[in-house]
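Removed from the display is one protein chain of the complex; every other protein chain stays in position.
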Amino acid sequence: MAHSYMRPVLLIALLVALIALPSVAQASGYNAVTSLATRVLIYGIAAASLNFVLGYGGMVSFGHAAFFGIGGYVVGILYQHFALEEPLLGLIPGTNQMLITLPAALLVSGILAAAIGALSLRTGGVQFIMITLALAQMLFFLFVSLKTYGGDDGLIIRRTNELPGLNMRDKHTIYYVCLAVTVAFFALLYRLVHSRFAQILVGLRQSERRMAAIGLSPYRYKLVAFIISGMGCGLAGALMANFLRYASPDMLHWTKSGEFMVMVILGGVGTLFGPFIGAAVFIVLESLLASWTEHWQLGLGLILLLVVLYTQGGVQAVFSRLPGRR
Amino acid sequence: MTLFIEQMLNGLQFGVTLFLLAAGLTLIFGIMGVINLAHGSIYMVGAYAGTVVATQTGSFWLGIPAALAAAALVGAAMEFLVIRRLYQRDHLDQVLATFSLILIFNQVITLIFGRQPLFVATPEFLSGSIEVLPGLLYPAYRLAIIVVGLAVALGLYLLINKTRIGMLVRAGSTNRDMVRALGVDVRLLYTVVFGLGALLAGLAGFMAGPILAVQVGMGEQILITTFVVVVVGGVGSIRGAFFASLLLGVIDTALRAYLPGLLRQIMVGPEADALGAGISSMGIYLLMAIVLLIRPKGLFIPKS
Amino acid sequence: MSAVAEKAPEQAAATPSLAVRGLVKSFGGLIASDHIDLTVRPGEIHALIGPNGAGKTTLISQLMGELTPDAGTIEVEGQSIDALSTASRVERGLARTFQITCLLPDYTVRDNVAVAVQVRQGHSFRFWKPVAKDEALRRQAETYLAATGLAERADELVANLSHGEQKQLELAVALATEPRLLLLDEPMAGLGHAESLQMIEMLRGLKNQVSMLLVEHDMDAVFALADRISVLVYGRIIASGTVDEIRDDPDVRTAYLGEGDAGC
Amino acid sequence: ADEVKIGMITTLSGPAGYLGQDIRDGFKLAMEMNDGKLGGVPVELIVEDDGLKPGNGRQIFERMQSDEGVKLFTGIVFSNVAGATVPDIVDSGSFYISPNAAPSNLAGKGCHENYFVVSWQNDSLHESAGQYATELGYKNAFVLAPNYQAGKDAISGFKRFFKGEIAGEIYTRLDQTDYAAELAQVRAAEPDVVFQFHPGGLGITFLKQYQQAGLADSIPMVLAAPSLDGVILQAIGDSAVGLTVTAHWNSDFDNEANKEFVAAWKEAYDRPLTYYASQGYDAALAYASALKATGGNIDDADAFRESLRKADFTSVRGDFSFGPNQHPVQNWYALKVEKGEDGTPMLKTIGEVLSGHSDAYAAECQM
Partner (left out) sequence: MLKVSGLQTAYGRSQVLFDVELTIGEGEVVTLLGRNGMGKTTTVKSIMGLLKPLAGEILFCGQNVRGATPESVARRGVGLVPEGRQVFPTLTVRENLVATAANRLGRSDAWTLERVYELFPRLSERVDQSAATLSGGEQQMLVLGRALMTNPKLLILDEATEGLAPVIRREIWGCIEALKGEGQSILLIDKNLSVLKRLADRHYIVEKGRTVWSGDSAALDRDSELVHGYIGL
């Protein structure tokens, strides 16, 4: 199969391109491309995380913005306590060290995912979609009314978190940090989706009844997958808060969950890199079209519509149908 | 006491309004099994079409057929051009397709009617209040909504549960090919039913005109609430959607009306108000979460 | 088969493989299991026959823990399994096939079996090692496919299998869990003549290693295989005995077999 | 001089699209009235829709700044987009003039020397309403606002200046479509006056239902400008007659600059004129003043900032200057909805409520 050797080549090419991107962007005078690419990387992580439960596990979560948002707020809240120099709840000191905030975001979003997952996995199908939505919306309303952390106006993070030895005020540095995290994330995800665990997860998507009949308790596996996925989104949220230097309830709103879902479907459900491609296509289209016309949503809508109607399985499917790759 | 009755009446009325909005969705989502995020857009189309015609002609009555026709036509066209290709596919493709339709509809409405909300007059004969109980005045227009909502509920119930069309639609949603192999033109049937669902959305949109803002994006605001109604009631059940609407309406109203007051008994004023508002915003979501945890299929679907 | 399965009969020689006592299950007004008592001896093939809707599948689902009985107890090899989840029952050696096939349609035939092997091995919380490179798993899966005559179809997607092939795969998957008590829900249904014969041969080969509760309407198969037969009618066991006893039981003839040639 | 580029990041899509549209068109009007120049310097205005997403606002800024070399920005409608975007703009040395959103976190400690506001600070809007309600002699007021930051600011702003009692306080929801429960409470509380803050579509809905519930005739209402802008007024029609509003600007202001502006708007656009447009227009005038003073040289940031601070332009509002946190110091007026000559309701200015009013956060700002 052409697939097996084409793929590593393509991936390496992509990686090289991503590494070269800031310099190329600068040289050609399109500096903003670097920030655009940073956003793509971050959303790529979020979408791929969602895809892990949605595409592989068949759990259509409509509440993943909750994890994205909480990841962002962990960074924001820790920063605020750091800046004001008053510990959180009188106990936990604030910090602006990325080596602490990222793990903290992972931890908190993991705990949140465990809670939300434990509740919502008791249902399935449409009910699961709606209950994840409901729980995420509750969190949204909570943050909207939390005046201490800016409520609806959000939390401004005046300085990006620090990493020892790096100048985090430089846009290229942030880009490379995000790229490194993204590469690590996808490497892990690659192993994960080919593991025994994923084999089970994909089986559960196809028939829970069958999986139970061969001796498996579905709930535990689904919950673990949900937690992993929530942590991925939390990571993305934490990076986003660092990149935007801002966290707001907007990150938790259901429309954000919807966007993630659109990215996943656009790129290709249940494929490893599909969601990443989906995120790239979505974000790039959005900003490209918006810079051309104020009626960009019309264009975006039409393009998305054509993609669903004429590609079966998203953008990824188009690639794999190109001649010579089958 | 009058206040309490009034609040309950408000709750019921809000519930019926919700049902009016959810009715079309029950048909399309609950029964045909299509996740149609653009349902709200059709609601908007109905509101705009009806309002524009009513304003241009000066007659509220002429607005009604305009709203119904526009919504039904747009709905049928949407089914014919887009949705029809997606029945066999994953629900997720429906999500993406109808999401793009939202973007398209909003932009097209903006291009045609501009960005400002439209002016809608309440029809003269419904603009006053009626004394429903001694000392309890109630806006006539809202009573009209209740009447229309109840009529729609009854009509839908009969259609789905007592007619062959209803059976065929339900049958088709689980096994399209088999329905076709038994000699029924499912495609036509679905176009018609989708059009009917759209028509109901259009009706809801037009009826909402005099009490809400007719503006771009008005559909998305109600979309989630209506999905909640359908799911709480039990997907596919008209009866469920109806009672869930009333339940949500009453609970929501009661929370808004009484929760801050209750909280104020145990906390200081402003905090109680903010917390009360916060909890009541979460109200419907909280309710849905609780309902689904206790009855995972919704209220009106038998357990097994 | 594996060592466990081989030893099982001796170990449990005294205790029955399966003992059901006073099992009751009703759906609304309908009583699907009406105080069922049933024993499957170690190593035997115990056939359960009865008219459509008698409650056979419902009984199997209760044995597997997919449905909760209203009353009664179930013991496997002398131990109560009433409180156990489906998964733990499988660990105790129970396995079933589904009358209306229930497989993983997007997996290949081999993967369907491999997943079952993997679950049996119990190393499923492994997030790192690629499963596709696990040769041992593949090979094990293939032995079960060979046993059920599906070896040639190993790489086919299950969605592309014909109905009969899916029934064969049902059995292969159940075998992959290395059961000591196999609950077979109409394994012959949908099989062609040749395949039915093949299936009978195979089940006969498993005899004495695995106890079986065989639900089947194909009387040729039942009479060819069963050591004992129980007859379930309207949720109630109306007769229980050897093949000959049952064949001649007048009640069974009217309720189930019908008069005349029993062959059809 | 060389052409100067001004980047406008604003919200053009969704229900709130009309706000951004008016800001943009007000700004453009100022340019068109001067042959595409501001302060005698040719200007290119680049507009982009942020879709009300903070991340997009930030992205648009990056692109405009680095790819198109824009250094002067304006346009953001909503506080949350401003929160994600403005700090970046000003930290990078560019200038930002807000034509609308002015959240408190950027007005006090978070103020910045390159950040200017020509509209108001969020709280001031409602302080004037509180003041006016007091002046009208109302003894107790029922207050309602959505449960989000701006809503809370509104109520606290109102209460800060209202001397009477609060008969009831309700926080509504941002996505609420039915106010019957709240209106019943209002009716039961029998207040002298109702103050409510519900901008845009929410306001239309609230006012329609208020009128239908028969409250419009029995309980008067005092509002701040966002709850009854020109568009809302048009959408609810006659039932608005009699409502009182406090604002920093109105179309009937009797000064030359305003008359010119109003006339030009009517000439150019066939839709109601809102205060958002006036703020867009003023933002343009503010840039014009600084461009004129510096001769279009924006590279000397200090000089440009100095000339901006002077606020050397004739605002359509009349007197206008920047306070220490570079937010406006201005007068607030009382308006009343009356039937105009052509029979359609219009806002009429009836008096001054506060003069030379600044905001509560200015003191916290250290530059």
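Descriptive notes on the structure:
Letters are used for the chains, namely A, B, C and D, taken in the order the chains are written, and counting of residues starts over at 1 for each.
Criterion: a residue touches a chain if its C-beta (ideal position, glycine included) is under 8 Å from a C-beta of that chain, and two chains touch if they have at least 3 such contacts.
What you are looking at is a predicted structure, and each value in this text was computed from that prediction instead of being measured.
The chain not shown here is in contact, across the full complex, with B, C.
Considering C:22, C:122, C:205 or C:258, the position touching the chain not shown turns out to be C:258 (whole complex).
Looking at B:34, B:68, B:120 or B:168, the residue that reaches the missing chain in the full complex is B:168.
Between the chain not shown and the residues C:79, C:160, C:208 or C:242, the one that touches is C:160.
Checked against the full complex, the one of B:81, B:133, B:147 or B:178 touching the unshown chain is B:178. Counting over the whole complex, chain C has residues 27, 49-57, 99-101, 160-165, 168, 186, 189-197, 217, 219, 255-258, 260, 262-264 touching the chain that is not drawn. The set of chain B residues touching the chain not shown comprises 164, 167-168, 170-171, 173-175, 177-186, 236, 304.
Definition applied: only the chains that are shown with their structure count from here on.
Annotation for chain A: residues 144-145, 147, 297 touch two or more other chains. Residues of chain B found to touch two or more other chains are 106-107, 110, 274, 277-278, 281. Pairs of chains meeting the touch criterion: A-B, A-C, A-D, B-D.
Of all residues in chain C, those touching chain A in their complex are 64, 66, 85-87, 89-91, 95-96, 98, 102-107, 111, 114-116, 118-120, 123-132, 134, 173-174, 176-177. Residues of chain A that touch chain D in their complex: 29-32, 35-36, 39, 144-145, 147, 150-156, 158, 240, 244-246, 248-250, 286-287, 290-291, 294, 296-297.
Listing the residues of chain D that touch chain B in their complex gives 12-15, 17-18, 21, 147, 152, 169-175, 177-178, 180-182, 184-185, 188, 200-205, 208-209, 212-214, 231-232, 234-237, 271-272.
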